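The other protein chains are all here in position, but one chain of the complex has been omitted.
This part shows chain A:
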Amino acid sequence: MHELAITQSVVDSVCERAGGRPVRSVRVRVGVLTAVVPDSMRFCFGLVTEGTAAEGAQLEIDQPPGAGRCRTCAVEFTLTDLILLCPCGSADVEITSGQELQIVSMEVG
């Protein structure tokens, strides 16, 4: 359940930024290649916002898809997991999307 610690970090950061104003919504970006489960994050968000400026806020989760680029043949392709194998057979693959774990914005007031 690292989602609890991750969600706690999100809530700590937004409450600090909100400076006492109520937080209405929080938008985060969680790539599909992170080991973070959005449903678990939503569950934890309800728990850890209790009694904070973000109590009752909506959590919006953007999920960038996984993508990689082969360093051997330069082709770009979709990654659905961390098995880095290009259709050309090369395993020399750079992950270009899907590992994002960011707080994008919040709505306050």
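Assume a residue touches a chain if its C-beta (ideal position, glycine included) is under 8 Å from a C-beta of that chain, and two chains touch if they have at least 3 such contacts; residues count from 1.
The rule is simple: contacts and distances are computed from a predicted model.
Participant: Among "TRAP transporter small permease protein", "Hydrogenase nickel incorporation protein HypB", "Acyl carrier protein" or "Aspartyl/glutamyl-tRNA(Asn/Gln) amidotransferase subunit B", go ahead and choose the protein name stored in UniProt for the chain not displayed.
Facilitator: Answer from the UniProt record of the missing subunit chain: "Hydrogenase nickel incorporation protein HypB".
Participant: Of the residues listed, A:V14, A:V32 or A:C70, which one is in contact with the missing chain?
Facilitator: Considering the complete complex, A:V14 is the one touching the chain left out.
Participant: In the full complex, which residues of chain A touch the absent chain?
Facilitator: The list for chain A reads 1-2, 4-6, 9-10, 12-14, 17-19, 24-25, 28, 34-36, 81-85, 91-92, 101-109.
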